[in-house]
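Reading through the structure tokens given below for one structure.
Every protein chain except one is present and positioned as in the full complex.
Think of it as A and B in the order they're written, each chain with its own count starting at 1.
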Amino acid sequence: MSIRLGELAQRLGGELIGEPEVAVTAVAPLDAAGPADVSFFTNPRLLAQAAQSGAAALIVSPANSARIGAGFRGARILTDNPYAYFARVAQLFAAQAAVLPPTGIHPSAVVAPSAIIAASASIGPHVTIEAGTIVGDGCVVGSGVFIGRNARIGAGTRLYPNVAFHDGCIIGARCIVHSGAVIGADGFGFAQDEGTWIKIPQTGVVRIGNDVEIGANTTVDRGALADTVIEDDVKLDNQIQIAHNCHIGAHTAMAGCVGVAGSAVIGKHCTFGGAAMVLGHLTIADNVHVSSGSMVTRSIREPGQYTGIFPLAKNADWEKSAAIVRNLGTMREKIRDLEKTVKMLVEKNNEQS
Amino acid sequence: MSIRLGELAQRLGGELIGEPEVAVTAVAPLDAAGPADVSFFTNPRLLAQAAQSGAAALIVSPANSARIGAGFRGARILTDNPYAYFARVAQLFAAQAAVLPPTGIHPSAVVAPSAIIAASASIGPHVTIEAGTIVGDGCVVGSGVFIGRNARIGAGTRLYPNVAFHDGCIIGARCIVHSGAVIGADGFGFAQDEGTWIKIPQTGVVRIGNDVEIGANTTVDRGALADTVIEDDVKLDNQIQIAHNCHIGAHTAMAGCVGVAGSAVIGKHCTFGGAAMVLGHLTIADNVHVSSGSMVTRSIREPGQYTGIFPLAKNADWEKSAAIVRNLGTMREKIRDLEKTVKMLVEKNNEQS
Partner (left out) sequence: MSIRLGELAQRLGGELIGEPEVAVTAVAPLDAAGPADVSFFTNPRLLAQAAQSGAAALIVSPANSARIGAGFRGARILTDNPYAYFARVAQLFAAQAAVLPPTGIHPSAVVAPSAIIAASASIGPHVTIEAGTIVGDGCVVGSGVFIGRNARIGAGTRLYPNVAFHDGCIIGARCIVHSGAVIGADGFGFAQDEGTWIKIPQTGVVRIGNDVEIGANTTVDRGALADTVIEDDVKLDNQIQIAHNCHIGAHTAMAGCVGVAGSAVIGKHCTFGGAAMVLGHLTIADNVHVSSGSMVTRSIREPGQYTGIFPLAKNADWEKSAAIVRNLGTMREKIRDLEKTVKMLVEKNNEQS
């Protein structure tokens, strides 16, 4: 459970300044790191902490290494992206510490005879896998997971306990779906007929790319006629709702509680703050960033940061502001009246002088 | 898996103009439909697409059929509500394609001896059904579903995998509850006693009518003393929270992520956009429509569309607006001061002239 610094630099790159034989066993924050820990420095506010850190090694950019100076006594690993390097070091340690579930199918699992389960996959207790489904190499299917008919689970993908993954849906390689997520439930589609709702069968599926992560209790609905699509490397946090026929571009990330209404098309490399919402049938360009709690009500064609939330205030102050907001039309009228009167006064004044 | 157009019109009504022997096998959008597909036309913007569609048959209103003219060569089914007709056609095809689970109780299910399960019902793997519960004719209870004591599941109702349906709750006929939904968990009720919370037992249940659909991971809490009630034909999308003692009128529909606080009484034929919220103990009339992201903070007595969201803007513009919103009181003061001064100026001016 330990790695020598020399081996770390060999595997992950970067320039090691220090003793390659020093062994490290964990990652830790600057102020908690001890002589067997690796830490990293990117936040300028923590410069003093970095200089005084007891870490065995510090991952740092060349420029910041100079800034820290001789204060820090441990080894340094110089790299242009210390945070990404730190993530990879943490992954190494996590992989060493991981307790992998046994391969094979737990005797309590109910797997249809026509399902094809890779020998290297792990199927947990109380799992149900229906007919025609394929589970790839090295997949881990947690306890209580349901996988419907004719689904495809790509190699190395992990479905945590109590996920529901419905008929015909497809997920790529190296994905992670957290507990309670529901992939491929019916989209919300009804026609109205004299006040009664007529259900529109949702016959599309959900197609998910590679390296996608889907948070706990997040829901991604199947398409109505066409499919709901989530491209490679999309990261969805918990409690997110993706409606039918949405298309989410590669590398886009959404924080918790985001909702995306039906048929929205979202670009690549976008980010959505927590509880941001997107109305249906909109198009959002690549590299758009929507702030937390903001409602997107029209298509966004231009990259950038977008926001729309009512600023928080003490309740009494808010009540005052809210009352005025309700009457902004009156305020605008008053200003117009003032403008007219003042213009008249100015004219009179000019006449008089 | 095909239906002749003549049979379609016989079953679903409408006036068929064209060859009744033509067989169709699926529904499709106008631009994708081929010689075995049925499509529909309602959106005036798609008039050109309709005229050029390769569909075997087009569902269309008489007025729109005239608008399309001779351009479209296939058959036509004339009806006053083409979208509802289309939904019913799609349901026919979906019913033909559906793979129904086997009737009977899966050997891995744990069903209390006193539960009464209709012979035509299908109880999936890893299901738990507790004492005194009744599951009606043709019900489908998916893998991993939990049904508590003394519950009632009406005929033809489907509970998808991993639903939890708690003690004493009642659901009518032909309902659909999607994966991960939780019906009848405790409402959120506490008394405060010197800074500590004292739980108020939630002894009511949830009573759900017929033809109700409840989305994935949606939660409907049981009542505190009285019951939580959801009337017939209510449609709830995913990730919705309905708190204890709410009453939701028939035919009301709510999009994803809506939240309704305790004891709210909502009328019939209402609609709620995604992430709309309703405070507790409010009354909302029939035919009220609340826009996405809007917070209902007072009772609504009058039908109509209601909205309350901060408009989205580029972040820099929003920051400017938000700063002013925080100081609207100051702005109002300035306007009042201006009004006074201008009034004084006008009076002086009148005296002078």
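Everything that follows uses one rule, which is that a residue touches a chain if its C-beta (ideal position, glycine included) is under 8 Å from a C-beta of that chain, and two chains touch if they have at least 3 such contacts.
Since the structure is predicted, the reported quantities are computational estimates derived from the model, not experimental observations.
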Omitted-chain contact residue, chosen from B:G144, B:G209, B:G249 or B:G274: B:G144
Among B:A23, B:A118, B:I134 or B:M295, residue touching the chain not depicted: B:M295
Residue of A:G142, A:G184, A:G204 or A:G223 touching the missing chain in the full complex: A:G142
Touch list for chain A against the chain that is not drawn: 27-29, 81, 83-84, 86-88, 90-91, 93-94, 97, 99, 106, 108, 124-126, 142-144, 160-162, 176, 178-180, 211, 213, 215-217, 233, 235, 237-239, 251, 253, 255-257, 269, 273-275, 292-293, 309-315, 318-319, 322, 325-326, 328-329, 331-332, 335, 338-339, 342, 345-346, 349, 352-353
Touching residues (missing chain, whole complex) on chain B: 108, 110, 126, 128, 144, 146, 149, 162, 164, 166, 180, 182, 185-186, 188, 190-193, 195-201, 203, 217, 219, 221, 225-226, 239, 241, 243, 257, 259, 261, 275, 277, 279, 290-291, 294-298, 304-311, 313, 317, 320-321, 324-325, 331, 334-335, 338, 341-342, 345, 348, 352
